[in-house]
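The complex appears here without one of its protein chains, the remainder shown in place.
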Amino acid sequence: MIETPTLVDQYCHGVLRTELGLGAFEAHLGRTTGPPAPGTTFFDTQTGFAVRRWCPPLLGLEPHCPPARYLARRRELGVLESGRRLLRASGTSTYLVDTGMPGDLTGPDEIAAAGAARAHEIVRLELLAEQVADTSGTVDGLLANLAEAVHGAAATAVAFSSVAGVRPGLVPEPPGPGEVRGAAGRWLAGRRVGEPLTDPVLLRHLLWIAVASGRPLQLRVGVEDPMVLGDFAAATAGLGTDLVLLHGYPYHRQAAHLTSVFPHVYADLGPVLAQTGARAAAVLAETLELAPFGKLLYSSGAHGLPELHVVAAATFRNALGRVLGDWVGEGAWSLADAQRVATMIASGTARRVYGLG
Amino acid sequence: MIETPTLVDQYCHGVLRTELGLGAFEAHLGRTTGPPAPGTTFFDTQTGFAVRRWCPPLLGLEPHCPPARYLARRRELGVLESGRRLLRASGTSTYLVDTGMPGDLTGPDEIAAAGAARAHEIVRLELLAEQVADTSGTVDGLLANLAEAVHGAAATAVAFSSVAGVRPGLVPEPPGPGEVRGAAGRWLAGRRVGEPLTDPVLLRHLLWIAVASGRPLQLRVGVEDPMVLGDFAAATAGLGTDLVLLHGYPYHRQAAHLTSVFPHVYADLGPVLAQTGARAAAVLAETLELAPFGKLLYSSGAHGLPELHVVAAATFRNALGRVLGDWVGEGAWSLADAQRVATMIASGTARRVYGLG
Partner (left out) sequence: MIETPTLVDQYCHGVLRTELGLGAFEAHLGRTTGPPAPGTTFFDTQTGFAVRRWCPPLLGLEPHCPPARYLARRRELGVLESGRRLLRASGTSTYLVDTGMPGDLTGPDEIAAAGAARAHEIVRLELLAEQVADTSGTVDGLLANLAEAVHGAAATAVAFSSVAGVRPGLVPEPPGPGEVRGAAGRWLAGRRVGEPLTDPVLLRHLLWIAVASGRPLQLRVGVEDPMVLGDFAAATAGLGTDLVLLHGYPYHRQAAHLTSVFPHVYADLGPVLAQTGARAAAVLAETLELAPFGKLLYSSGAHGLPELHVVAAATFRNALGRVLGDWVGEGAWSLADAQRVATMIASGTARRVYGLG
């Protein structure tokens, strides 16, 4: 009844280019890089069950068929063809792709081609800084190059992301020049190529350079309470740059609260929909308690497997339809309002925030 | 099926006396004093949708009619008449009114007259202290006048409230005399008229004067975890003064926990019902997990718009009826118990705690 004719996936990653065996596929269903506990499998999770619900029919199999059968069919079609079928069935018209994940993943252009959709790049600040550091010999050079790199990226990237910048104890103000120079010097002297940036002063410096760029800044909250961002949100209010909180579960109600008190703060839904599967409607409904409806954006947060793009999209449509449909059914919302809100969350707000036209 | 024939609203504020345009009305639907984000409106919130669901029929319009139409009808009737119709339709027989909010708001007598109900005053400690400071020249005078003012207010007020006293790091013991004198001296020397009291020592001193008065003490928890109150609750146990936690969402489960381990701790439902609208039943049900049923009190927390009094009352009745009705339907509760619990939360417990007779 409630329709979401098209989705803008405002935060995702590419998919793997290689054929996957059962074990490698299963590893992408877990929430950790390690193995499952002895006697258990990551297929026995909401994500695993959701993949088995939504994906087999897209490859011509019955829902909930055994994993081995699904994997066999996937290999039969080939990684390219199965990826095309899956992505195209997700109903996603635009992908915003964070290209800062390691691994042999498809980039925005390939996702666009495979999914018959558009795609734009999200530039991850930490990776950008590490790339700049690889080619900068002095503190002055590093800092100048950083500023230039962010400025340059802002011309083509649809947004910046930071996955390490939000942490308990985040100081809300930009660090002073001396502090930044000191941290940059220590980093240059001590770092090895490929080592991730973890210095809190430099991470904070990056956030503020990005804020100055005017492009929306996506901040991964992870499983931390996003209230640690309250002071940073207050400090960046009115500067003209939007902050988008990524993946707030299980503190999604707190994330929703922040969107309700700061005009420039938005929240996405992220991989929690695929991760909670049969429970996605309940989690979505909790997010819809305090958040103004124009402050929430669909995203899949999917990474590696096109199945995760499919599952995020399917659980989102299913959950949104059920939650809003129930509210319409009991008279709490009008159908016209529900349809309007569904379109906002599915695509409209992302179009406005990222200027997608 | 589950009936709540009458409500005691154990914490609310007055309503605005002036006619409101669309923008001023909308501003009262948000959770912040600032404007909504560009491209969004506070009408697109659960509160906004709940107002459009419940209020238009009370003024002779269809539910979910456009905001502009509702506002036109409201102006046609006039602020006084529309306020009367709305408040009288809320089913509230008694309002406990915190008079410490700034703005041109109706007081308890006016609310009582408009709503054809009774009303009692809740005295806000911070405002009382600021008023005392305005007329006290010395530390000795200030401290003596404070004690006398609280003592005097206790004779007529139904309760005290504190909106600033609960904060992370709250020291559970009363401050020592020297500490209080020092803080009072600094406050007197530095304060400007109208400046809110924020000194943690004086706020704590106020809490303990209020505890000594024996009147119930209402503590605004806001979006903080009320577990910060655990030590204060332990320190005030057995003194004969009840503590009532205001507005615990999204930590309402923690608030409920506190009511289950401290006999003198109660929790209200507050504006979260109006704020979460279509989700009010779910939030209410979560609160009903750990809280002993005789430790929860209905309140609207409404401020400024009589629509918010209506929406809180309507969502509460609707939510309570659905939640308890479902439990009766599935055999988990008996109907007689459900009816008894509904009456407790709607009015009975407030009558007992505040001695309303």
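Per-chain numbering from 1; labels A and B assigned in written order.
Please note the rule applied: a residue touches a chain if its C-beta (ideal position, glycine included) is under 8 Å from a C-beta of that chain, and two chains touch if they have at least 3 such contacts.
This one's a predicted model, so the numbers in the text were calculated from it and none came from an experiment.
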{"item": "Among A:Gly78, A:Gly185 or A:Pro250, the residue in touch with the chain that has been omitted", "value": "A:Pro250"}
{"item": "Candidates B:Gln254, B:Thr276, B:Ser299 or B:Thr315 - the one touching the absent chain", "value": "B:Gln254"}
{"item": "Hidden partner chain, touching residue among B:Trp187, B:Trp208, B:Phe232 or B:Trp327", "value": "B:Trp327"}
{"item": "In chain A, positions touching the absent partner", "value": "30-32, 34-42, 44-46, 49-50, 52-53, 63-64, 223, 249-250, 275-279, 282-283"}
{"item": "Where the unshown chain meets chain B, residue by residue", "value": "227, 237, 253-254, 257, 260-264, 285-286, 288-290, 292-295, 327, 330-334, 337, 341, 344, 349, 352"}
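To be clear about the criterion, only the chains that are shown with their structure count from here on.
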{"item": "Rotation in the CA alignment of chain A with chain B, degrees, nearest 5", "value": "120"}
{"item": "Inter-chain centre distance, chain A versus chain B - centres from mean C-alpha coordinates, in Å", "value": "38"}
